[in-house]
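Could you have a look at this structure, given as structure tokens, before my questions?
All protein chains of the complex are present and in place, except for one that has been dropped.
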Amino acid sequence: MRVELTQAAFDAGARLSAFSAGRSEVGAVVSFTGLCRSAPGLTALELEAYPGFTETIIRGVAETTVSEHGLLDLEIIHRIGRIAPGEPIVWVAAAAAHRRAAFEGCDRMMDFLKSRAPFWKREHLTGGDARWIEPTAQDHADLARWAAAPAESETR
Amino acid sequence: MRVELTQAAFDAGARLSAFSAGRSEVGAVVSFTGLCRSAPGLTALELEAYPGFTETIIRGVAETTVSEHGLLDLEIIHRIGRIAPGEPIVWVAAAAAHRRAAFEGCDRMMDFLKSRAPFWKREHLTGGDARWIEPTAQDHADLARWAAAPAESETR
Amino acid sequence: MARVLLFGRLADVAGWRERAFDAATLASLRSELLLSDPALGEALAGRGVQAAVDQTLVRGDIALTAASEVAFLPPMSGG
Partner (left out) sequence: MARVLLFGRLADVAGWRERAFDAATLASLRSELLLSDPALGEALAGRGVQAAVDQTLVRGDIALTAASEVAFLPPMSGG
């Protein structure tokens, strides 16, 4: 299991190649790549983390996800700092013997990362304006699907 | 949308890099990589397709999946011929504006590919024995989750 | 002379994958296959085996022409 925050742009495909290589025990790898979408007036996203704290919280949820979904491995790469439209923001890969566990583990990890992970997100707009973004109602509804999950209480 | 059957081994990561590149309209890319699992006595899997027919059936289900889940793109690469343990058998990537559609589209496509796609699968065992494999009850249960899907009738 | 294709275990049962047969309908083709190779005829009538004519799945009978491609497909295993 691996949790990495990075200031630098990364190539999701290169991560997938490395993650999948030499896994003859694994039947299924599901990866999620979250890209910065372009929007009118958006010049960049900026993500702030609380160094140490952010990784610890993510690692705790990742450990729960690995054990509850029976994953063989789980990897999370998350950008921080300024991110241009079209660049990957987050990449999660889940490996399991069978595909259902890999899909569910990756999906659940993303629901957490998108809605409750300790990041603060700001949109930079043309003209120099910037505004902070808070999680959407959809993000909370997605997360509620894993109702019994310790993920909820850990970040409350 | 792209459906490809290939005799040659492929690198799932390289496909993901190509699929994700330059997509500033897309927020979410979910990819599934199905690897050949090693098992005691297994030397290789062999997949047979009906050239033309197999691609047409897969393309039909892919088109339904794109339109019903509102995907921005969908790509399917499937090995045929002999596949060694640890090698990718199938790779599916779904791109969408938001992650729920990307997860569901990829998941549904895989349920179809694993249970009802027109392939015939054989395990080659040490000593030269070989045996044909039929879909599992779990595969059928997974597919039944998308009950209203034309995918079912198309392959009946 | 319809072209007949066998897939998966059906080709193992028959010992061939592709062969030409003279048959005016799918039903008469099935009869001919059963007569010439009872084991194959029985396998073709087995649970889940489907027939495709010119790459379209067919239930029941259908006329064949000299250019027809007839495929017998065991239950599809998925990938």
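To keep things simple, chains are lettered A, B and C as they appear, and every chain counts its residues starting from 1.
As a working rule, a residue touches a chain if its C-beta (ideal position, glycine included) is under 8 Å from a C-beta of that chain, and two chains touch if they have at least 3 such contacts.
Predicted model only: the values in this text are computed from it and were never measured.
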In the intact complex, which of the presented chains make contact with the chain not displayed?
A
Looking at the full complex, which residue from A:F19, A:F103 or A:F119 touches the chain that isn't shown here?
A:F119
Decide which residue listed in A:R15, A:H78, A:R108 or A:H124 touches the omitted chain of the complex.
A:H78
Across the whole complex, list the residues on subunit A that are touched by the chain not included here.
34, 47-48, 50, 52-53, 56, 78-79, 89-90, 112-122, 132-135, 139, 155-156
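One rule holds for everything that comes next: only the chains that are shown with their structure count from here on.
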Using C-alpha atoms only, the most centrally placed chain is B
Just the number, please: Cα centre separation of subunit A and subunit C in whole Å.
50
Approximate Å spacing (C-alpha centroids) for the pair subunit B, subunit C
26
Where subunit A touches two or more other chains, by residue:
none
Subunit C residues touching 2+ other chains are none
